[in-house]
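The other protein chains are all here in position, but one chain of the complex has been omitted.
Order as written gives the chain letters A, B and C; numbering starts at 1 within each chain.
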Amino acid sequence: MIKVGIIGATGYVGQQLVGLLIRHKECEIKFISSNTYKGEPFSNVYGQYRDIFQMECIDTGKVSEHLSEVDLVFIALPHGLAFETAKLCKELNVRVIDMGADFRLKDVDAYKEWYKLDHGAKDLNQEAVYGLPEVYSKEIKDAFLIGNPGCYPTASILGLMPLLKTDFIDKQSIIIDAKSGVSGAGRSTKIDNLFTEVNESLKAYGVATHRHTPEIEQELSNASNEKITLSFTPHLVPMNKGILATSYVNLKEFVTQKELYDLYKEEYKDAPFVRVIDDLPQTRWVRGSNFCDIGIRVDERTNRIIVISAIDNMIKGAAGQGIQNMNIMFGIDERTGLDMLPMLP
Amino acid sequence: MIKVGIIGATGYVGQQLVGLLIRHKECEIKFISSNTYKGEPFSNVYGQYRDIFQMECIDTGKVSEHLSEVDLVFIALPHGLAFETAKLCKELNVRVIDMGADFRLKDVDAYKEWYKLDHGAKDLNQEAVYGLPEVYSKEIKDAFLIGNPGCYPTASILGLMPLLKTDFIDKQSIIIDAKSGVSGAGRSTKIDNLFTEVNESLKAYGVATHRHTPEIEQELSNASNEKITLSFTPHLVPMNKGILATSYVNLKEFVTQKELYDLYKEEYKDAPFVRVIDDLPQTRWVRGSNFCDIGIRVDERTNRIIVISAIDNMIKGAAGQGIQNMNIMFGIDERTGLDMLPMLP
Amino acid sequence: MIKVGIIGATGYVGQQLVGLLIRHKECEIKFISSNTYKGEPFSNVYGQYRDIFQMECIDTGKVSEHLSEVDLVFIALPHGLAFETAKLCKELNVRVIDMGADFRLKDVDAYKEWYKLDHGAKDLNQEAVYGLPEVYSKEIKDAFLIGNPGCYPTASILGLMPLLKTDFIDKQSIIIDAKSGVSGAGRSTKIDNLFTEVNESLKAYGVATHRHTPEIEQELSNASNEKITLSFTPHLVPMNKGILATSYVNLKEFVTQKELYDLYKEEYKDAPFVRVIDDLPQTRWVRGSNFCDIGIRVDERTNRIIVISAIDNMIKGAAGQGIQNMNIMFGIDERTGLDMLPMLP
Partner (left out) sequence: MIKVGIIGATGYVGQQLVGLLIRHKECEIKFISSNTYKGEPFSNVYGQYRDIFQMECIDTGKVSEHLSEVDLVFIALPHGLAFETAKLCKELNVRVIDMGADFRLKDVDAYKEWYKLDHGAKDLNQEAVYGLPEVYSKEIKDAFLIGNPGCYPTASILGLMPLLKTDFIDKQSIIIDAKSGVSGAGRSTKIDNLFTEVNESLKAYGVATHRHTPEIEQELSNASNEKITLSFTPHLVPMNKGILATSYVNLKEFVTQKELYDLYKEEYKDAPFVRVIDDLPQTRWVRGSNFCDIGIRVDERTNRIIVISAIDNMIKGAAGQGIQNMNIMFGIDERTGLDMLPMLP
C-alpha cells in the first residue's frame, strides 16, 4: 500500500484527490490537511462523503509532524506555498506531487515574471519532473518531485505536441483558444464566481497574460527543439467542469486529415487515457474520467490545422493526472484507480 | 458471471445500465438492443464510450433470438412494451427486471386507469416483485420478475415509509412536492425538452395526474396496512440529474426530531444505500451514486413533519437500483458494482 | 418628475431599481448610494450600464446630506439598517419605500422573534403600509412609508389570498412549497452561492424557520379574519431568477376548477400584473416582467386545491413592485415604467 497525505484537501483539487484515492486499491490516505477546516471531519465540508470518509482535517500548518507517516504527499495549495514543504519532504525522503504551479517551470526567472514571486526552492526545482505521463513517463518513475501540469496546459500540450515534432507546420503560428468550466477558478469566495454572475454568460479573461502560457510554451518548445511563442486565451463557461482547447496552427506543407489522424494515433498508441477520435470532442464525453479526447481537422481553404482537445479539468487536468503520476512513481499500472467512465447525462 | 441482456439500451436508463454493468465484476453483457440505432456500435450513439464499449446494438424486434444466451434481461422500454418479452422470458426461464412501469402496480385496474392501457400480462403481474430492496429484499432474492420502481416513487417511499409504520401521524395528510432534473424526461425529441425551453425556468407538471402517484400510494398503503391517498406534484428543474422530494405529514401526537432521526436510523440500519442525515439533503450530495439521502424536520409551530429525500434519478432512481436488484437475485453482495462516489463539483 | 434616491444601489435589488427607473418617464434618479462602491461610477460595478448610466455612488453613510433633494427614497439594505434613515425621512418629509424586511411585520414582537433583533422604529412601523398593490392600493396612495413585500410572500400571498376570503377551505391546512432562483440570495460572497456549489443541484433551506413565514401568515390572516399558521419551505434552484410557489390547501366543501378560476379572475380583474391562467405557470413566462402568473388545480382524489404562482423575484418580487408602489403613491398609472415583456429564450 502506498501511504499518502493530502495537503490542502478541502479545495476542489484536494477534494478530488480524496475522492479518487479512497477508491484506489493500492493506496491508503494517512492524513488530510486544511487551513480553513482544521479539526473538522471531511464530510462536514463535503456532504457527499457522509458515511464514506470522515477523516478529520489536520492543520495545514502542522503537516510536518505527520510527514514521516507517508511515502508521498500531494500538495494542493495556491502557488508559492509548496516550497518549504517540498524541502522538508526532501530531507525526510517523502516523495512529492505538487498540484500547484511551483515546480512546473524549469526557468525560475519565468516563474518570477509570470507569478510575480521569487522562486523559493531553486535547487529542488532542478530535480522536479513535469508530470505529464504521455511525455515524461520514464522520468516520472524515478522522480522525487513532480510538478503536476496545469489544467489548460494538459489539454493544450496533448493536443499540439505531435505536431511540434514534425516539419510541416509553422511553429510560431500557434493560437490556443481555451474554454473552461467554473471549477477551474477554485472554491474561493469572489463575487465573480457567484452563480448569478457566471450563469448565462461567457467571457474571456487573462488575455495575453494567463500564467499557463509559459508552461505550454516550455513543453511545446521541448517537443520541437525550438523556442515557441504562442497566443493563449482562456474563457469562462457556465458549467461545472470541463476544458475544451481549440488550437490553430498554420501549415507550411499540405497534409491530409488522414495523415494527421494516423500521426496522432501512432503518437498516443500506448497512452491509455488519450483518445484520438474522428468526431469533434465534447467535454461531456470525458466528464468524470481521466480521458483526453483529441480531434483534428485540416482546413484546406486557409491552410490551417485545427486541433480540438477536451479533458475534465478536475481529473486529467488535476487529480486524475496526479494519481496517474503516483501510479507510475510506485511502479503500478498507471490506470489503477482511474477507470471511471465519463458520466452522462 | 451473470449473463445479461439490455433491451432498449440507448435510452438514458439503458445507457446508464450499460455504464454500470461494464464495470460490474460479476456480470457480462451478452447483448444490447435498440430500435433507433440497431446495427450501430454503442459508442456511435454515446461518444463517451469510445474505446470502452463498442458492442453493436441488435434490433429490439429480434431480441427473442438472443434470450437463450442470458440469465437475466433488463427491459428499458416505454410502458406497454414489456408484456410480451416478459412472457417469453418466463417460458425460457430467463429472469427479468423491467425498468418501466408494466410490472409495478399490483392492481391491473389501476394500471389501466393511470396508463390508459389494458395490462397485457395479468398472470405474470401476480408474480412480479416490486424491486425496492430496502423493503422487499427477501422477495427479490427469489423473484423471476422485478418491477423496478419509478424514480419519484423511490425517493418518496424511502422518505416516508418509516412514518407509515407508526401511529403518530395522520396517514391521509401526506403531500409530496417533488422536483426532478431533466433526464427524467428521457431522450425524446420534444420541444419542451430543448435546452432553450428548460434552462432558466421552473414548472410543475402532471399536477394531480402523474402516473407515479398510484405506485407511491400502493407501497405506502402496504407499509401502513391502510389505504393511503396522497397528493404528489412533480416539478421540472433545469439540471441534468437528481430528484428532491419534500414531503409533508401532519402529526397526531408530538414527536421530537431526535426521536424521528432515531426511528429512521433504525429502519435503515442495514440499508447500505440509505443515509439518514442531520443536514438537509442536496441532490449534488448523491449525484452519480446509488445513495438516497434523507433529512427530517419537525415543525412544532404547525405540528407537521417535513421529510426531504434526495436521489440520483438515473442511479438509485433507475439503473443503480436495477443492478442492486440483480445482485440480490443472484445472491451476491447488493453493493457490487455500485460503489460510485457522488461526483463533485 | 418624481425625484428619487436609491440607498444600497449596488446590490441586486438596488441595481434592478436603477435599471427600471432610468427608463421610467416620470422619474429622475438624484442619487444612488453604496457602501462597498462609494465614489465609483455605477457602470464600474455593473458593466451592463456602460454608456447608459455612470452616476457615481455616494457613501451610504452620507445619504442624509442628500435626502432633501428627493421626494422618495428606496432603501435596499439588509434588514435592521432602515430604521434610522426612515426616521430621518419622516422629519424631512421624504417618502420611503423600504425594500427590506424592517417595515413589513405589523407585530414588532414577531419581528424580534424571527429576525433576532429589536425593532428600531416602533412608532414608524405603525404607519407603514404593506406594499402589495393588489391588496392595499388605497393605503399605499397616501402612505409615507411602505414595507415592500418579500419575494416569496408576493408569490405566496397573491396565489392564496382569494381562497382565504372564502369558506370552503380549511384555513389551517396551508402548505407552501416554494422554489427560487439564486439571485434571491443576493450578491454576497458565500461559498454556498458559488456557481460550482449551486449548479446541477437542488436543496431545501430554512425549513420551518424561514423569515418570510410570518409575513405570509400576517397577510393571509388579514385576508381571512382568522389567525393563520402555515408551513413554508423554500428551495434553491440552479437558475438566476424566478420564484415558483406550489401551495396546497384542503377543501372543506367541493368546488370545481372552473369555479375557482372564475373566483380568481374576478379577484384580480383590475390587477394589471396578475394573470390568472389555464395552464400551469412557468417562471420563464414572467422572467424580466412584473407579472405574477397563477394557475389553479382541484384534485378531487385528495380533496385538495393546488395553486401555483410564478414571479420574477427581482421584479414583481422586489424592484418592479417597489416602482408599482411609487407610481401609486404619486398618483400616476401604476403600470408606468413596468411594461417590460417577459424575456425569452
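The criterion applied here is as follows: contacts are C-beta pairs under 8 Å (C-beta built on N, C-alpha and C of every residue); 3 or more make two chains touch, one makes a residue touch a chain.
Owing to the predicted nature of the structure, the values given are computational and were not obtained by experimental measurement.
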Selected from A:G100, A:P133, A:P162 or A:G242 as touching the chain missing from the view: A:G242
Option touching the unshown chain, where C:F232, C:Y264 or C:W285 are the choices: C:W285
Contact set of chain A toward the excluded chain (per top definition): 175, 177, 179, 181, 196-197, 199-205, 207-208, 229-231, 233, 235, 237-242, 244, 246, 248, 280-284, 287, 297-299, 301-302, 304, 306, 308, 310, 345
Touching residues on chain B - with respect to the absent chain: 12, 182-183, 185, 187, 189-191, 193-200, 238-240
Residues of chain C in contact with the chain not shown: 12, 15, 19, 22-23, 46-52, 182-183, 200, 240-241, 275, 277, 279, 282, 284-286, 288-289, 293, 314, 339, 341-345
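The definition used in the following text is that only the chains that are shown with their structure count from here on.
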By number of C-beta contact pairs, the top two chains: B-C
Chain at the geometric heart of the assembly (C-alpha centres): B
Rounded Å distance, chain A centre to chain C centre (Cα mean): 46
CA centroid of chain B to CA centroid of chain C, Å: 39
Per-residue overlap in chain A, given as positions that touch at least 2 other chains: 12, 182-183, 200, 240
